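Missing here: one protein chain of the complex. Every other protein chain is in place.
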Amino acid sequence: MAETAELKEREQKLQGMGTSLLRKEDARFIRGQGTYIDDIKMPGMLFGAIVRSPYAHARIKGIDKAKALACPGVVAVLTAADLKPVKLDWMPTVGGDVQAVLAGEKVHFQYQEVAMVLATDRAAAYDGAALVEVDYEELPAIVDPKKALLKDAPVLREDIVDKKDLTHGPRTHPNHIFTWEAGNKAAADAAFKGAEVTVREEILNPRVHPCPLETCGCVASFNKATGYLTLYVTTQIPHLFRTVLAMLSGIPESKIRVVGGDIGGGFGNKVPIYPGYVVATVASIVTGVPVKWIESRIDNISTTGFARDYHCVGELAADRDGRIKGLRFTALADHGAFNSHVSATKLPAGLFSICTGSYAIPNTYCRVDAVFTNKAPGGVAYRCSLRVTEAIYLIERMMDVLAQKVGVDKAEIRRRNFVKAEQFPYTTGFGWTLDSGNYHAALDKVLKAVDYEGLRREQAAKRADPKSPTLMGIGISTFTEIVGAGPTKVCDILGVGLFDSCEIRVHPTGGVIARLGTMTQGQGHSTTYAQIIATELGLPASDIVVEEGDTDKAPYGAGTWGSRSTPVSGAATAVAARKIKDKAKKIAAHLLEVAEGDLEWEIDRFKVKGNPSQFKTMKELCLVSHTGNLPAGMEQGLNAVAYYDPPNLTFPFGAYLCVLDIDKFTGEAKVRRFYALDDCGTRINPMIIDGQIHGGLTEAFAVAMGQQIPFDENGNHLGNSLMDYFLPTAVETPAWETDHTVTPCPHHPLGAKGVAESPHVGGIPCFSNAVIDAFSHLGVTHMDMPHSAYRVWQKCNALGLNKR
Amino acid sequence: MAKTHKVSFKLNGKPVEAAVEARELLIYTLRERLGHTGPHIGCETTHCGACTVDLDGMSVKSCTVLTVQCEGADMTTIEGMEQGGTLHALQQAFHEEHGLQCGYCTPGMITRAYRLLKENPNPSEQDIRKGIAGNLCRCTGYQNIVKAVQSAAKKLAAAR
Amino acid sequence: MKVELKRMFPVSAPAEAAWAVLQDVVAVASCMPGAKITERVDDTHYKGTVGVKVGPASLSFRGEIEVKGIDAAARTLRLSARGTDTTGGSAASMDLTARIEPAGAHACTLVGESEVSMSGKAAAFGSRMMGPVADQVLNQFAANFAARLQATPAQNAQARAAPAPEAKPLNAFGLLWGALKAWLRALVAKA
Partner (left out) sequence: MIPREFEYHAPRSLPDAIGLLKQLGEDAKLLAGGHSLLPMMKLRFAQPAHLIDLGKIAELRGISQAGNEIRIGAMTTEHDLLGSRLLAEKAPLLVEGAGWIADPQVRYKGTIGGDISHGDPGNDHPALMIALDASFVLTGPKGERVVKADGYFLGLYSTQLAADEILTQIRIPVPAAGSGWSYQKLKRKTGDFATAATAVLLQMKGRSVARASIALTNAGPTALRAREAEASLAGKEINDASLNEAARLAMKICDPAPDQRGDAQYKRAMCGEMTRRALQAAHARAKG
């Protein structure tokens, strides 16, 4: 007993995997000592303000800088004409298109960047920006993607009108970007022909924005003497950013340093490379002094990193018991004015083909058509992997639609179609191999926890009572996520594979520094990675320092997005640590004069099997590794670097249930209860996981219940400030109940999967399903998001539920 | 160069002075002239609360106060919460309850909660949610922030 | 962001007299709310400025005023003005149709129709103001027109510059002239 107590104590000292270690990064944040982009101040720094187009589509007839240049404090005004000589008025996009850095002949979306005014301070820059006179000729705008491909639709992109192909296959119309297909159309069509039951629904994923609390911005500092460019920037992908910057500017990549610093939330918004960054960089190169550009909130919502805008059609074929026989999903994707959608080269529609979700579905086919409109470009994955929210929303909604059609309970229809535990690894009709899961167990645990039968009984009673002032809705979502991009054989961006890396250096006294290619934005990497190393090396997490985001220090990696940090970099960390452990073992064997095979690992030490008094602690080995007392021919030091190319993506899953009550007379929906069970495989820090789930659910709540970027018919933004754009406060946000099961990932060294996006991907359909479930007894099969009081009331009104 | 006004006030207990244009907003004076970058900027329409500071016993959004209005004021920012090397109970509680993630809203959130607890030392969960409704957080879903304020309230009560 | 409005204003002058004035394009253009012609391009095109003010909010637009048509038979004049505001964030266009309808020998009715549309920041934040703005545009035009009609040539300049007669429903007019004056002053300040 005493022995096990001693083991426990040693283990606790490490604060390794599985413990809720408090976050290392908190220390500076709770003191207001974080270093975010706008906190950076450099001598002689200029401030850049961007002049933006009030029109969604217009020809630029002229730009008059004179008044602006006369404004006190204004140093220069940059326009496309100034960038043209250095060929930086346009930049290539990851989608195989080009994007205007500053608009030259035409503006293609409202608030598009037209000029940057450089001034000695912020106020002067804004004064100058107000004085730049741009002469526009307004042109008809396309706002509705359905109208983009009409014969007589105005041609938006005159610059590429002759381009037959934007690297993703032939274009069929000047406003057409690509058509992408997956699966087997013939088989799917056949399944629908012979089906006992088919359902079809048009389902919109409206244009939204991740809206992190910190907007985008940068400080570009070019040293004329050394030709060395340092860019402090709000980016989730510092290394890829550096590579792209080298491609754009021609500056040797070795002379570019990109620093992420502290990031005030990303959620996908900080993946793309925006014109503001490029102009600020050019401005610093031109002026030879540092240039800061910080986006306003209105600019942020209007121009950088929108998400979704997928206009989908879902179709399922099934037998009369609701067992699915075929799936046909299509989407019309509104990519805005340029195809700078964030995607891997071989995946123009991202991972949309994960749309079979948690279900064993034969005969599957999906297709995405992408078009240009007069809206902002730069479609990002808003707290999800590329297009996964769109895919999972579609399948989770369609499961409910099917359940209603065949008259089967919405939990039961899922049970009938789940991939069974014994079927894993399971390869879907679209070719994804789901690594591991136990969907039935997860759902059953949730239904039991909330007394599902009881809730359905209560709902039935309410429905029977015409006097009830509220409608009760129960939403279920049993999603499967696809995260951890990704295997280089499937995933690259501009030719760079999406592997990731970790470099670990162990110091003589047992201190450790680890550097990674990822970029934390609040996920607590410094804590999580330290816990992995603590467990792997038997050294206390408190002595382990983690560094990311400075490309001069960290090894190359693809950054943090798509919940890839733990699946890819977490794995790299484990692999690097194990290299060190192997070397330490050799040293231990040498010191203890036994064969490596005679040693066994115990928490923080190697001990001789059967002779527990004979051991070497890792701490001891750290020192010895820096001496001459090493096995013959062994180099000093305990350092390692690992580059991890994942064999597969990981597939976290979960079962969510939402109960809400809708006020028939105002349309307000009040979430009564939300129960979220997540399975992300091995859990490294339960406290951080819960925090990520709270945040993801809250963002899902915002998307489902209120977020949308609305436009009028001329392409005018109608809701691009925090007055209209819905960010819930503590008052609107429901309380969350979390739970978990653990089904380790078989191909990940730690069995971990990644979690931050599951609550967003799985949460959105859960809210929608709950709202629509409240109306399902009245024959309602679908209502588009966002489920604002106004929109829900319109349904109540149409159904005459609000009669007094 | 436009006319500047000399403004002096007390910032975290120390007298400070700044020469500013009438149009300068307090948040910029704090961040760019006085080196207090704890309070942040998250919007321009007075919604996000990241710029919250404590001004003469009021929680205010310093992006919607002119520095010239602050002559003679007594101001506390996140930088003034730690006393003699000891964290304020709220700072400690935000850490212990995992009440922060990216940290961007944290200074405003803690500064607001500081005033809330001065006015209502024993708040209910609803009191807290209403009390911090002027501060947006995109990461935490507020759940652990509420827990943090509750636990800080208990600690402060015990200390009294 | 569009708002359309139609209003009728009694004018105490014979239709012919009113129509005569209505054809004096420069004079009429200057009856456009807060409008000022700064340059004559040709008979039907003028460069100018238009100021719109609602309470604390004010926008000054720089752009073109075009005479779309003069229909003597129908005693109808069609004007349009469009431009971007002096802070660059917004743009607006305003189409205005003015028609004279006889109402007895010594009176007539000025029928005004306006369509105001906004782009940019004004569209996102000013949607609530659109109705009142279009409303003011018409009332203002009518008041200026009436003043212009009553004024003898000598008084014209003064009539154009002077605020419209005080009366409750005309409350908004003062604001508009205020906007124009403020804008002109701002213009001077910039030069």
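A, B and C are the chain letters, set down in written order, and residue numbers restart from 1 in every chain.
FYI, a contact is a pair of C-beta atoms (placed from the backbone, for glycine too) under 8 Å apart; a residue touches a chain by one contact, two chains touch by 3 or more.
Worth saying up front: this structure is predicted, and the values here are computed from it rather than measured.
Chemist: Tell me the shown chains the invisible chain touches, ordered by label.
Modeler: A, B, C
Chemist: Per the definition of touch given earlier, which of A:20, A:287 or A:802 contacts the omitted chain?
Modeler: Residue touching the absent chain, from the options given: A:802.
Chemist: Identify the residue among B:40, B:95 or B:112 that touches the chain left out of the display.
Modeler: The one listed residue touching the chain not shown is B:112.
Chemist: Looking at the full complex, which residue from A:503, A:548, A:732 or A:757 touches the chain that isn't shown here?
Modeler: Hidden-chain contact among the options goes to A:732.
Chemist: Tell me where the left-out chain touches chain C, residue by residue.
Modeler: Those residues of chain C that touch the unshown chain are 54-59, 87, 89, 121-122, 125-132, 168, 171-172, 174-175, 178, 181-182, 185-186.
Chemist: Please give every residue of chain A in contact with the chain that is not shown.
Modeler: 122-123, 126-127, 130, 296, 298, 665-666, 668, 706, 710, 718-719, 723-724, 726-729, 731-732, 788-790, 793-794, 797, 802, 804
Chemist: Where does chain B touch the missing chain, residue by residue?
Modeler: Against the left-out chain, chain B lists 2-3, 5, 21-25, 28, 44-47, 49, 52, 58-61, 63-66, 68-69, 71, 112, 116, 130-134.
Rule of thumb we're sticking to: only the chains that are shown with their structure count from here on.
Chemist: Would you mind naming the chains that touch chain A and likewise touch chain B?
Modeler: Chains in contact with chain A as well as chain B: not a single one.
Chemist: How many angstrom lie between the centres of chain A and chain B, each centre taken as the mean Cα position?
Modeler: Using C-alpha averages as centres, the distance is 30 Å.
Chemist: So what's the Cα centroid distance for chain B and chain C, whole Å?
Modeler: 48
Chemist: For chain A, give me the residues that contact two or more of the other chains.
Modeler: Touching at least two other chains: 298, 721.
Chemist: Taking the complex as given, what residues does chain A use to touch chain C?
Modeler: 51-56, 67, 110-111, 129-134, 136, 138, 298, 712, 714, 716-721, 724
Chemist: Which of the residues in chain B end up touching chain A in this complex?
Modeler: Where chain B meets chain A, its residues are 1, 21, 23-24, 28, 31-32, 36-45, 47-48, 50, 77-79, 81-82, 87, 91-92, 94-96, 98, 100-107, 110, 128-130, 132-146.
Chemist: Sort out for me which residues of chain C touch chain A in the complex.
Modeler: 1, 62, 82, 84-91, 117-121, 123-125, 127, 190
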